[in-house]
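Removed: one protein chain of the complex. Kept in place: all other protein chains.
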Amino acid sequence: MTDHAHSGLPTPPTPTVKKPPSTSIFYSEKFRSILYQVLLIAVVITLGIFLVSNTLANLAARGIQSGFGFLDVRAGFDIGEAMIAYTNDDSYGRALVVGILNTVKVAFFGIILATIVGVIMGIARLSSNFLISKFASAYVEILRNIPLLLHLFFIYGLLINILPRPRDSWNLLPGVFLSNRGLKYPVMADNPIWIWVAIAMLVGAIGAYFLARRADKIQADTGVRPKTLLPSLGLIFGFGAVVWLIGGAPLSVNAPELRGFNFQGGQSLSPEFLALLLGLTIYTSAFIAEIVRSGIQAVNYGQTEAAKAVGLNAGNTLRLIVLPQALRVIIPPITSQYLNLTKNSSLAIAIGYPDLVSVGNTALNQSGQAIEIIAVFMTVYLTLSLSTSLFMNWYNGRIALTER
Amino acid sequence: MADISNTGVNFVPTEPRPAPASIRPGPMTWMKERLFNTWYNTLFTLVAIYVLATSVPSLIDWFFTSALWSDAPADACDAVTGACWAFVYEKWRFILFGTYPFEQQWRPGGAVIIFLGMVIISCFKPMWNKSLLVIWPVGLIICWILLAGGIFGLDSVPNNLWGGLPITLMLAVIGCGLAFPVSIALALGRRSKMPIIKAFCVGYIELIRGVPLITVLFMASVMFPLFMPEGITIDKLLRAQVAIIMFAAAYLAEVVRGGLQAIPKGQYEAADAMGLSYWQAMTFIILPQALKITIPPQVNTFIGMFKDTSLVLIVGIFDLMFTMRVAINDLEWRAFYIEGMVFVAILYFLFCFSMSKYSQWLEHELHRGHKR
Partner (left out) sequence: MATTAPASTATSSMGTSEVITMANVNKWYGDFHVLKDINLSVKSGERIVVCGPSGSGKSTLIRCLNRLEEHQEGDIAVDGIELTDNIKNIDAVRAEVGMVFQHFNLFPHLSVLDNCTLAPIWVKKTAKAEAEALGMKYLERVRIGEQALKYPGQLSGGQQQRVAIARALCMTPKIMLFDEPTSALDPEMVKEVLDTMVDLAKEGMTMLCVTHEMGFAKAVADRVIFMDQGEIVEQNEPNAFFDNPQNERTKEFLNQIL
């Protein structure tokens, strides 16, 4: 060891004790964080007090009683179509429930149809067939670049103006009539046996599920998977048919019949419902088609090659390799399209289909309970959205690829 | 080892032989591969040709051949089997500019042209600099002066007379423009470590994204007046504009958040290591990158908002969709609602389609820039 003084190296400067940086509380990260948050709360509370006091004063000036008491008051307006019994003597509350059910109805069928059309169009866009893929591209590009509201006006306009009056309606199938009053179709006449038939078919479906599980087990044990398609169909429809026969095989049909200027009997779908359903289906299917296309394209081609190389046939490659990976990419954005469809069903008000917003708007104009009714809107839509989001988060967590 | 046929010392590559005719690219091979490669594709092709052959000629006939393409009174259209474009001749000024005083309509027309000019200029990447910060405010002020008047010898036109395309463009562009800074704040707040600020931003974003635009518009039109102190009223158009800003901010915030999440952790760490403060790191390092990669999805959100502005007709704002509705409800021209809707549909389509193509091009362009 050599001493610095003898080694010829420059003596290092004596370290001076540096003053520690300011210890003022203002520079503490924690303090600042608390300060910002307190400020935010203060602003929100001030704004809240300002708005609430204004609102109370305004309500008092207009003589409006706030609160949800009005839900029990007689509504006094009619609703074009309702899934539960409703007359204008029923309360606002019941009217809003009718609206909610109508929203759910159109959204439910819209989601099913939009998915079917969207998946077909998305796959068609990937077709090697030039005409088919170009047709699908044109479908997607044209329809998603025009506002939904215009779709609705256009379809509704066509339904009302082009379709004939009931007495000249188009007889699409025996017993099915399309006119500017909507679509009339026959249903089986009321008979308690139909409920039992439905239950029997449900039991058959459960049986089919166990059949599939058994097939899985047989495949695991012996390697050969027994055929399940025909036995499953047999179980479902066989059970239904047996119960129907036991119940006396009723065949009477409640069919629509032209009486005077309109139809009697049967069931019907109003032109408003049809227009909204078609508009939502067409518009949303264009978006779903894009999601399906990009989802399938997102699966690396190497996956298909590897599946071929180990000898899987085309069907198993699609079912075991491509689809499970594509679905991971497809399902989250498709769910948000389902939510969009549900929210977009509120455009019903523009063509007079009595959904939640449409009924609520009438109730609002009559009762003046703006805050309460908008709160109902928000609660209903938020419940739908948040429950879907929660489900999606759970689902995404479950299927996420395990990575390093 | 059998059959080892080495080429000589000097490798002379065999001349490439052209592919035999049966597999050579050409119209016949193309048709064989793209139209008739399997039995079901042949079937699809035949069905598609049949559908096209039956529908396209009659559509062309309706649109062009049998259509009335000149200015004519409504009853002249009764004899026409095709489209009655006389309707558009008659109504286009009303559909585009609404009830704006007829002889003054060059003003909204000029405003729309200036407006579109600014949008087009902003689409070019070399223009993405501070000059845009000057062009936009100046351009918007000129548009506003043109529309509202009251100075430079222009007659004052109150905004309840404005209508049509200028309203639609204004709601969409100003809506997204003003929502943009709000959305950045919301996105940063959502990623903040401060629980109250985070909760506030998450709550706002999820609330707005969870409900339809119509409910927000209703809120602006019926609840806003209740919120204001006695005697203060806010203009109907302004309320709708605020609703659209609030709505767009939540959607844009999610786009910005996506961009922030896509920035590699190393960038944040490098900024910290350089001793930059949070705001310096955001302003100089993170946001410029995050905002750049999110431009394509932002354009897509804008396209969505542009289409959604049509909903304001439900709260009684005179936008393009509303003027079209009024035009086709004219008793004399009622029969020609399809022509009216097709006209407006083409307008919306041109705007949205060109923007979505722009967004795709830009995405490609930015991606390429990244790779280099």
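For reference, chains read A and B in written order, and residue numbers begin at 1 within each chain.
Definition applied: a residue touches a chain if its C-beta (ideal position, glycine included) is under 8 Å from a C-beta of that chain, and two chains touch if they have at least 3 such contacts.
From a predicted model like this one, the values you see are computed outputs, not experimental measurements.
Novice: Which residue among A:Pro174, A:Pro192, A:Gly248 or A:Gly302 touches the omitted chain?
Specialist: Touches the omitted chain: A:Gly302.
Novice: Can you work out which residue in B:Arg17, B:Lys130, B:Lys193 or B:Lys265 touches the chain that's missing from view?
Specialist: The missing chain is touched by B:Arg17.
Novice: Please output the residues of chain A touching the missing chain, sorted low to high.
Specialist: 219-224, 300, 302-303, 305-313, 316, 320-321, 324-325, 328, 401-404
Novice: Residues of chain B in contact with the chain that isn't shown?
Specialist: Counting over the whole complex, chain B touches the hidden chain at residues 1-11, 13-14, 16-20, 23-25.
One rule holds in what follows: only the chains that are shown with their structure count from here on.
Novice: Centroid from C-alpha atoms only, then distance chain A to chain B, rounded to Å. What do you get?
Specialist: 24
Novice: If you look only at chain B, which of its residues touch chain A in the complex?
Specialist: On the chain B side, the touching residues are 33-35, 37, 41, 44-45, 48-49, 52, 193-197, 200, 206-207, 209-215, 218-219, 222-223, 225-230, 303, 307-308, 310-311, 313-314, 321, 325, 337-338, 341, 344-345, 348-349, 352-353, 356.
Novice: Considering only the defined contacts, which chain A positions touch chain B in the complex?
Specialist: Its residues touching chain B are 33, 36-37, 40-41, 44, 51, 54-55, 57-59, 61, 127-132, 135, 141-142, 145-150, 153-154, 157-158, 161, 343-344, 346-347, 349-350, 357, 361, 364, 370-371, 374, 377-378, 381-382, 384-386, 389.
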